[in-house]
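Yeah, one chain of the complex is gone here, protein chain that is, but the others are all in their spots.
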Amino acid sequence: MADKLNKQTHEPDLALHVEDLTVSYASKPVLWDIDLNIPPGVLAAIVGPNGAGKSTLIKTVLGLIKPTAGHVYIHGKSYKQQMSQVAYVPQRNSVDWDFPTTSLDIVTMGLYGKLGWLKRPGKKEKKQAMHALEQVAMESFAHRQISQLSGGQQQRVFLARALVQEANIYFMDEPMAGVDATTERAIINILKELRSQGKTLIIVHHDLQTVQNYFDWMVLLNVRILAQGPVKDVYTAENLAAAYGNQFALLNNMQISKETNGSNHENL
Amino acid sequence: MNLLSQPDFVIIAVGALVGIASSLLGSFLVLRKNSMLADAISHSILLGIVLVFLITKNQFSPFFILGAALIGVLTVFLTELIVKTGRVKNDAAIGLVYPFLFAIAVVLINVFARNVHIDTDAVLLGEIGFSWINTVQIAGFSVAKALVSMFLVTLLNLVFVVLFYKELKLATFDPGLAAALGFSPSFIFYSLLSLTSVTAVVAFDAVGAVLLVSFIIVPPSAAYLLTDKLWKMLFYGAIISLGSSLLGYMSAVALNVSIGGMMASFTGIFFILAFLFSPKYGLLAQEIRRKSLEEENTARTLTVHLYNHENKETSDEECRIEALDSHLRWSKEKIDKVLSYSLDKGLIRKELNNSLLQLTTKGRVYAQEVLEPWSNI
Partner (left out) sequence: MTEFIAFFSDFSLRNVALGAALLGITSGVLGSFTLLRQQSLLGDALSHAALPGVALGFIISGSRSLLPIMIGALISAAAAAVLMTLIINRSRLKTDAALGIVLSTFFAFGLVLLTYIGHQNNAGQAGLNTFLFGQAASILPSDVWLMFAVTLISILLVSVFWKEFKIVTFDRGFAASLGFNVLWLEFTMTIMIALAIVIGLQMVGVVLMAAMLIAPAAAARQWVKTLEHMILVSALFGALSGLIGALISATGKGLATGPLIVIAASIIVLISLLFAPERGLLKEALNRRKNNKQLRQDHILLALYNLAKEHNDPEYKSEIGMIKSFYHHDPSKLLKDLESQGLVYTVEHMKEEGKHWVLSNKGYQDAKQIWQDIGGSQ
């Protein structure tokens, strides 16, 4: 860990390097002058209150939103150059799950980028997709209609679609929102497994209580970056208060005292 | 010949009344994001007209009002029923119900062609140019029938909106609260749509189904771009309807083209004008605001950038003029502009041979307004 941190000033050695990024909708800035460095091999949480610009940040990094200023480097190169190295899990409710198709087919979509225009997925792709479904323990649902899946199962399918991309760096938008406890545990185990393979994972996360248990890197965002670094350094009452402002006063007594005293970092 | 049966006046007045009556109701449909129900109702109402025609065998019958209201409610009810099954989404349900009812109506006209003297063209288009021909005697005056009926409908809608103004407003903006306070939002909604149907059936002879849609939706949409106040929106909608009717008639006569078509086209022209030139929401205003805000925002971005790197080990690198080029990716021209703007406003000062930029106290406050809005509370 310490080794990686020392090298962070050098751009190609950073999994994600964002410089002075400003994004605005209709002349109103949503992200102000973001400087972000995430070293490779970490499981990073992007945390902040509603409307802090968390999803916007990810979408801008992936080129889905055009920034007003600044630039983004993934392993030292632009997103376009690194596209094949990047996997993306959008918010689950951003799609219509009544679409007529099976889980296996959704996962196969993860390979469309590699196939490029016009080429069709074949046996090999189906096999890869099946393997990804096995990783999220959904192989028995491979031929199930996606409309019949529970929220947690849908999220696993989305995760499998990212796994099949065999990327180096994963961006996920609230993968644990509205899923059951079993799925949440399954997802976090997969994320940790990926990290142990040296992949970088950048996760928009909404639940402050689990940050310390799940993640080893943390970015506190509220329109600008308030703090970033290893969770143990960033997860302080002071930083959280800065990010959540007045909302934090409500959370403060309930959570932080318990969290900072009680958690044992068993999983890190 | 008095004014109330004089063709020019009657046509313009009927057009204006159709517009006012429709846009009063349409305002709420636009705000509820249900505009396309107006399209559905004004088409499916044909079935109501045909059925009443077949049953009463009468050209002029108060049952048309009832039939229209019922078919209007039926259209919405069927649409909602299909949506409730969860098998088909809302927009598709609208597109399933009204063409079906319309198709049945056309087939009925075909089958009972001898009994139903409905010209299918007129159904979709109407002919406002003939609205002065039929007259009634009122207090010794000869008054155009269309004028009387449209006047009554306009009055009815006006009374409805005035009486239920509070309820309509609440049911439109906060249906949940309306329900909690005991005003059934669905009762208000169905009343609104029944009145829309009644308006449609009375206006049918004059403007027909498709043109009616423009009177229901377009003036309120234009008005919505001009104001944030509901009563003003209703008022502007009425003014636009009046203007469309007047200008539409004059230009239609001048060019010898469809009067109803021209009136409806003018609602479109008023909409385009509002869309481009509305002082607050127009494209032009947006553009001007963007331009002026862009300068201010760029300066703010600069102060934020300096603030973020103030007193850090990277500040030597980040707070240089060169960094604006290499880090913020700004053009030389943009950098010159923002520097002179920020120096002018006293947000920054230059140090160390003009290469290092530093925030002034004012500049720091400027950055904090963005970054720590709560620190000023």
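Per-chain numbering from 1; labels A and B assigned in written order.
The rule is short, and it goes like this: a residue touches a chain if its C-beta (ideal position, glycine included) is under 8 Å from a C-beta of that chain, and two chains touch if they have at least 3 such contacts.
Because the structure is predicted, anything quoted here is derived from the model rather than measured.
S.K.: Of the residues B:Ile11, B:Ile49 or B:Ile217, I need the one that contacts the missing chain.
M.R.: B:Ile217
S.K.: Given that one chain is not shown, which residue among B:Phe235, B:Tyr281 or B:Tyr341 touches it?
M.R.: B:Tyr281
S.K.: Take the complete complex as the reference. Which residues in chain B touch the chain that isn't displayed?
M.R.: Spelled out for chain B, the touching residues are 30, 33-36, 38-39, 43, 82, 85, 87-89, 91-92, 94-96, 99-100, 102-104, 106-107, 110-111, 113, 120-121, 124-125, 210-211, 213-214, 216-218, 221, 224-225, 252, 255-258, 260-265, 267-268, 271, 275, 281, 283, 286.
S.K.: In terms of residues, what is the contact footprint of the unshown chain on chain A?
M.R.: Within chain A, the residues that touch the unshown chain are 59, 62-64, 80, 83, 86, 88, 90, 94-96, 99-102, 105-106, 109, 112-113, 115, 117-121, 145, 161.
Just so we're on the same page, only the chains that are shown with their structure count from here on.
S.K.: Using mean CA coordinates as chain centres, what's the chain A-chain B distance in Å?
M.R.: Using C-alpha averages as centres, the distance is 40 Å.
S.K.: Quick check on the complex: what are the chain A residues that touch chain B?
M.R.: Against chain B, the touching part of chain A is residues 19-20, 22, 24, 26-27, 29, 32-33, 35, 68-71, 223-225, 242, 245-246.
S.K.: Which residues of chain B touch chain A in the complex?
M.R.: 286, 289-290, 293-294, 297, 300-301, 304-305, 308, 327-330, 370-374, 377
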